[in-house]
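A single protein chain has been omitted from the complex, and every remaining protein chain is retained in its original position.
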Amino acid sequence: MLQLEHYKYDAARCVGCKGCVWVDHIYMPGVQFGMKCPSAACYLFDSYAPYGRMKIALAVMEGRLPYSDKLADIVYSCTMCGACDAGCKRNLDLEPLLLLEAFRQRCVAQGYILPQHRAVAERIRATHNYFGRSHEDRARWWPEDVKKTGRGKGDVLYFTGCSSSYVHKEISQSIIRLLQKAKIAVTHLGSEEWCCGYSLVTTGQVEEARHVAVHNIEAALKSGAGTILVGCAECYKTWKVEYPKLLGKSTADMGYQVVHASEYLAGLVQDGTLAPGHAVPMKVTYHDPCNLGRLSEPWTHWEGTRGRFGTLQPPKEYRRGTYGVYEPPRQILNNIPGIELVDMPRHRENAWCCGFGGGVRDAFPQLAGWAAGERVTEAQSVGAEAIVSGCPWCKAGMQQAVRESRSPVEVLDVVEVLARAVLGRVG
Amino acid sequence: MSLAPEVYDALEAVVGSRYITQDPVDCEAYSGSRGGHGKDLGMERVLCQPPAAVVLPGSTREVQDVVRICNRYQIPFVPVSSYWVTHCAPRVPEALLIDLKRLNSLEIDDRHMFAVVGPGVIYSQLLEEAMRRGLYTTTPGGGSQASVVANHLTCGFSPLNYRTGFAERRILGLEWVAPDGELVRMGSLAMQDDPFWGEGIGPDLRGVLRGYIGWYGGMGIVTRMAVKLIPFQPERLVPSGISPETALEFPANRIRWFNITFPTREDLVEAMYSIARNEIGAAVTKVPVFWRYIARAKSKEHFWEMWEAPGKEEEIKNSHILRVLLVGYTSEKHLEYEIRVLEDIVKDLGGQFRPTKQSDESWLKNADSVGMWWMTGGYASIEYTIDTLDCGVRGGEYLAELKTQCTPPLMPDYGDPGWFQMGELGHVGYLEFLTYFDPEDSEDNIHKVDEWYYVTGPKKDIEIGLYNGFTLQESPVYLSGPAYGPNFHLWMDRLKGAYDPRRISNPPWPADVDEVIEKVDWLERDW
Partner (left out) sequence: MNLKDELIKIVGRDYVLDAAEILEQYSRDHSFYPARRPNFVVRPHNTEEVQEIVKLANRCQVPLIPASSKAHFHGCTIPKQGGIVVDMRRFDRILEIDERNRNVKIEAGVTWGQLQSTLAQHEGMVVGPLMPHPEKSVITTFLEREVPVIQIYEYREPLLSMEVVWPTGDVFRTGSASAKNYPNTLVKGVCPVGPGSVDFYRFLEGAQGTMGIVIWALLKFEYRPRVNRTFFVPLRSPAEAVEPFYRIGRRKIGYECLLLDKTSLISILTREPRFDAGSLDHVLPDWCLILVLSGSRARPEERLAYEEEALRETFKNEFAGLQLLSSLPGVPGIEHKLPDWLRDTWPQGLPFWKHSFKCGCEDLPFISRPERVPGLLEVAAGVAGRYGHKTGDLGIYVQPLENSRACHVDLSFYFNPDSASGMEWTRRVYAEVALALMNSGALYTRPYGVLADLVYGRASSYTLALKKLKSVFDPNHIMAPGNLCF
């Protein structure tokens, strides 16, 4: 469990520069689309901005502010998208996101948990999936005509995740068909696959999260697969960053490697294994999922002390968002004939979150919907016919926004587009 | 502290329930205590408090109504635009914070080279739009996150002032809600619905809104301002890189940075004068040496490893680096001409060109002041003098000497005389003297830094005759007031009485420091 007090230094040293809410000034596109923190942009009061939360956290730590519903509202109406974190580390290397994670964990520990988040945890406990659907149905997405090539000892374990298992099956199916086409042996956990626990860990419910983590890790290691392939950005970050964090370890010590489908498939396109022969004539833009982009760098466990001028002994590895998975999905798209790829004003580490992460889709659907709507507007501003992403949750969020705003924009996953180009079909 | 129900209701009726709060959790987020520029000192911990309530008005009219309500009920108010500099944080428990971020309209008149902005617009937003049109303005050293309106009202300094001059002179027509709630339109707006020109009719009331610096919330609220843009060059500066290494790539035919080393400080200063005399350049600046180390360091720990390496002190003492930005405003050949002139000057003075990146990380669209806190966690500039460059250099040398008495707890910087640069093509020079400390230091040491900042520095200014325009009010105004003008503080006070008869625009500024000094036991008033 993260201790809020570990981040007291960060809270006290926040200078209010708002690097956490503005798009990096170098890339600043203007007044419209100038902010990257959905929470601050939606609620406007500084209390809903990362720097405001820093001050609030400090006051809580110093015993100046008691817990209240308002406090919980502020702590939870944030998508944990990490835009703030990358922004802060451009100049100052503070830890606004970890502070927030610790804050949530502390809220939970003190009994301040939102009912919607508790409900998610209950569903996951009961059904091992986010939706509360039958666990038996979890692996039903697997296309009947595709043979299970994995023998349990395959190099690649495809961890499907709840969304692609139950809802966005076009994503899981595209992935599996593309792998089949590339003749890659894939294994799958079947009923041993449980929800990754992203919704638990980001809402501070660490005990529940650790429970699923331990289960999934054990199952994966038992399968013998060294590589865990995911098509969901939430799963990606959870496996790569949250599991080690929950267990007090570093990513490098987990005994497995996590790969996103876009990374894996980009390699196969690059080396010619997969040939995108079908043109997909379309102007598209790529939406960087937070958990695949700026939040996806490996976790390095750190213990140490702070000395003079706030220096750390030993120095720690910062996750600044520099080495996120930004290029592989773009490489895939750029290799597809007919596709014209344009970036939105906010991209890569400055990307605007779809609004669905961090427990917001459960407890603050209005914020989630607003944020997704903003993203759709942004995509339209660059003339995109489709928004392509690398996460089923982003897709769900933006699809909902498209429906609500009756926008003509399509929302797709990068693997779907690749499947169209390589296989001439999706799913 | 919360507002009386009738006050809250009146305010809510103006801005709507979505845009008002007095929940203590919301209010805490607006506290200016600690963190932020200069808020790490002992004094600030006593000085600042969270507001009693916050409103987010959406129009000039709403601002005016809010201010009138404040007048009716005698509620102190504090306006903030970006709230980056939290200098203005409420000093009294019952204050209403007027957060102006919703007023974020931005319109550019390309042909007449000005932008009309609301207080919620920040510099990088303005510059993006301006540079697209071949125009620019000064991005303040404080960073592009500064509100364009607030910065024009309070500061506006950067190396680019070498051409663009003082910020107050870049203010055109504006709308001002005076502290008593009167709406005053200035510049051409006083006469017509067009803000294209700034001068007043007759005496210029822009002089009430700011001087060397602004009023930090103590003189009402500007809700809309037209600011000048200056011709730049037509090529696009392309953004590149991923955080933290992002930059704007220069078009090689139009913009160039030069780093030049000189054998002595005297040669460096002569070069600066010579460049100015020859009227070339877009920026001519000598930056503090540690900035260069910040730029190179991979982490705070890495910085300290480099900074405290054996032999550093000697090396830094003998390092005299000038940075010059040249821009081909008129044409490519303009740039070529300026390069030739610069080369002549450098050769004459025995300087040497050093490699430097041809991109903008700081000054044109972005300015990285935040990195200042990175080294130590605590930072306060003790001096901002504008007068001649010679004055700046000598002032910096005096202060470097003085600083040894207070190091530690201040961070050692080996006698560096600070940041100095040319302004207005050499007619003025600028000195900023930066000091760093550890805000987690012992209380005693923090109090020493307080003394250094609030008393020692200002007294030295008076003694040697520097013009620390900025810190005149950061320091006790009853110390600096009689010494400058003389008695500028009394004139300010009278103006305050005329425009803010109820004294509700961010009280008790500018005499806030004086009040606190009376309260704390680690500083003594002997003036």
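Just so it is clear, A and B label the chains in written order, and each chain counts residues from 1 on its own.
To be clear about the criterion, a residue touches a chain if its C-beta (ideal position, glycine included) is under 8 Å from a C-beta of that chain, and two chains touch if they have at least 3 such contacts.
On a predicted model such as this, the values are computed, not experimentally measured, just so you know.
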Neighbouring shown chains of the undisplayed chain, as defined at the top: B
Full-complex contact with the absent chain, from B:87, B:210, B:286 or B:300: B:210
Touch criterion as defined above, residue of B:45, B:68, B:302 or B:394 at the omitted chain: B:394
Residue touching the undisplayed chain, where the options are B:428, B:455, B:504 or B:517: B:428
Which residue of B:245, B:344 or B:524 touches the chain not shown here: B:344
Hidden partner chain, touching residue among B:9, B:107, B:182 or B:266: B:182
Residues belonging to chain B that touch the chain removed from view: 111-114, 134, 163-166, 168-169, 178, 182-186, 188, 190-192, 194, 196-197, 199-208, 210-216, 218-219, 228, 230-231, 273, 277-280, 329-331, 333-334, 336-337, 340-341, 344-345, 385-391, 394-395, 398, 424-428, 462, 464-467, 469, 472-473, 481, 483-489, 491-492, 494-495, 497-499, 510
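Simple rule for what comes next: only the chains that are shown with their structure count from here on.
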Geometric centre distance via CA averages, chain B-chain A, whole Å: 38
Complex contact set, residues of chain B against chain A: 19, 21, 23-26, 28-31, 34-37, 54, 56, 82-84, 86, 99, 101-102, 104-106, 121-125, 127-129, 143-145, 239, 241-248, 299-302, 304, 360-361, 365-371, 373-377, 411, 438-440
Of chain A, residues touching chain B in the complex: 9, 11-19, 22, 24-31, 34, 44-47, 49, 51-56, 58-59, 64-65, 68, 70-71, 74, 86-87, 89-93, 306, 308-312, 315, 318, 320-322, 324, 326, 348-350
